[in-house]
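Everything on this sheet refers to the single structure shown next.
With one protein chain withheld, the remaining protein chains of the complex are depicted in position.
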Amino acid sequence: MWCVEATEISQKFNRRRIFEAISFKISGGQSLAITGPNGSGKTTLIKIICQLLRPTSGKLLIRNEERIIHPHQIYPYVGLVGPYLQLYNNLSALENYTFFARIRGLTVDIQHFKQLMVRLGLQGREFDELRTYSSGMLQRMKYVVAIMHQPRILILDEPTANLDEDGSEIIYGIMEDQKKENILIIATNEPEEVKFGEETVVLNP
Amino acid sequence: MEKRRLSLIHNAYIVFLKDLHVEFRSRYAVNAIFLFAITTLTAISFSIGPIRLRSEILSPLLWIILFFSSMSGLAHIFVREEEQQTADTLRLLTTPNSIFLGKWFFNVILLFSLEVLIVPVYLAMMGVQVNSPGSFLLIIIIGSIGIASVATLIAAIISQASAKGALLAVLSFPISLPVLISGIHGTQLAMDGSTFAETLSDLQILFSFSIVIITLSLLLFEFIWRK
Partner (left out) sequence: MILDKSWWKYLLGLWMLLVILGAFLYAPPAKGLGETARIIFFHVPTAWLASLAFLISAVGSLQYLRTQEKKYDIWAYSAAQIGLIFAILATVTGSIWAKKIWQSFWNWDPRETSIFILLLIYAAYFALRSAIDIEEQKAKLSAVYSIIAFVTVPFFIFIIPRVYESLHPDPLINPEGEIKMDTRMLQVFINSLLSFTLLFFWMLRLKIETMKIYLKLDQSVSK
């Protein structure tokens, strides 16, 4: 059973205190929603959970059963979608997929790729460079590479940014799937999305 | 243990291929480095005119072109990731050292490909006679690895800073001095026509310096890369 465990995390930037003493523990099959007004530090907390950022104090641990997973080993198990995470716009969708697959040590499975593209409503655009994509399509493409390796921990910062109703429906489907056995963590302001989280962390500015 | 080491080189190679691919599409760094080198070489050759120069001047001129061309083009590999916001994406994909090695290799190949063009053109335009071509080639190759290694490491540092422009040259120059001094000296000897034994001390310094910088980079890069 995988779990993400936060103990008394607080974060300061320069002299500003962003948040303090955040604690939670999420295991496989559970989900967490992080919410709060703009500027309350949702993205900062997300980055700490991904271990992209080190908290000023406190600890963030990712475990499999009782074994702590070292930051250098989490790569195959985490998927992140966020507005600050871009893909390689000079390359096509297929080229991006190929790169992500190879660097994660997966076989490059074109069928799997096509299935993902269909699921995210991007069929027919496999060979186009990402810079020709609209912002909604880019958001969907981010999901393609974030779920392609069936991550144990899926982290979504503003899951439906740039998406229309159809796109949002697809994403909600992905979120439901993830919640079944694995960990889902989302950061959002949308009330309907906060409901996806069994546990909630509310950040105050 | 064996598996992890293999995967370091393997992942570095994949990062390198990706960077090569992206660079091939945009050609930003390639343009910067080639144009700078050609412009500088033209300016020098034009200003010198028909005057024949001695090796004591020809050698430093060549290295100045190579060094400052590197400063124009070798930062791109890290700066681009930060500016296009793909850096965090990359951070979540593989270990820091794989990323460093892939990008280091990219910069080495980039500098080598510049030299394949510019060194012969330099020799032709400036009327240089190289009497020990073997030593000459060896000095340029090992010296370039040194310059590319320093530039890659410093580029990683400045990609996290705000005002990136001139910083690469300012930070790289003192660190690159051992390469420049030995490279210039060795190249001059090679131009004059020396035995391998005579250029050996320069080669030793260039070689050991590169090893030291690459080792240091592998030790320090994680501190630079992780926020």
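Lettered A and B in written order, each chain numbered from 1.
In this section, contacts are C-beta pairs under 8 Å (C-beta built on N, C-alpha and C of every residue); 3 or more make two chains touch, one makes a residue touch a chain.
Keep in mind that this is a model prediction, so the values were computed, not measured.
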| item | value |
| --- | --- |
| Residue of B:38, B:53, B:181 or B:218 touching the missing chain in the full complex | B:181 |
| Per the touch definition above, residue among B:43, B:117, B:141 or B:161 touching the missing chain | B:161 |
| Interface with the undisplayed chain - residues on chain A | 12-17 |
| Residues of chain B (touch criterion as defined above) contacting the omitted chain | 56, 153-154, 157-158, 160-164, 167, 170-171, 173-175, 177-178, 181-182, 185, 188, 205, 208-209, 212-213, 216, 220, 223-224, 227 |
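In this text, only the chains that are shown with their structure count from here on.
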| item | value |
| --- | --- |
| Rounded Å distance, chain A centre to chain B centre (Cα mean) | 37 |
| Parts of chain A lying in touch with chain B, wherever the complex brings them together | 47, 50, 52-54, 72, 75, 78, 80, 84-91, 95, 99-100, 102-105, 129 |
| Residue numbers on chain B that touch chain A, as the complex places them | 7, 11, 14-15, 17-18, 21-22, 25-26, 84-86, 88-89, 91-95, 226-227 |
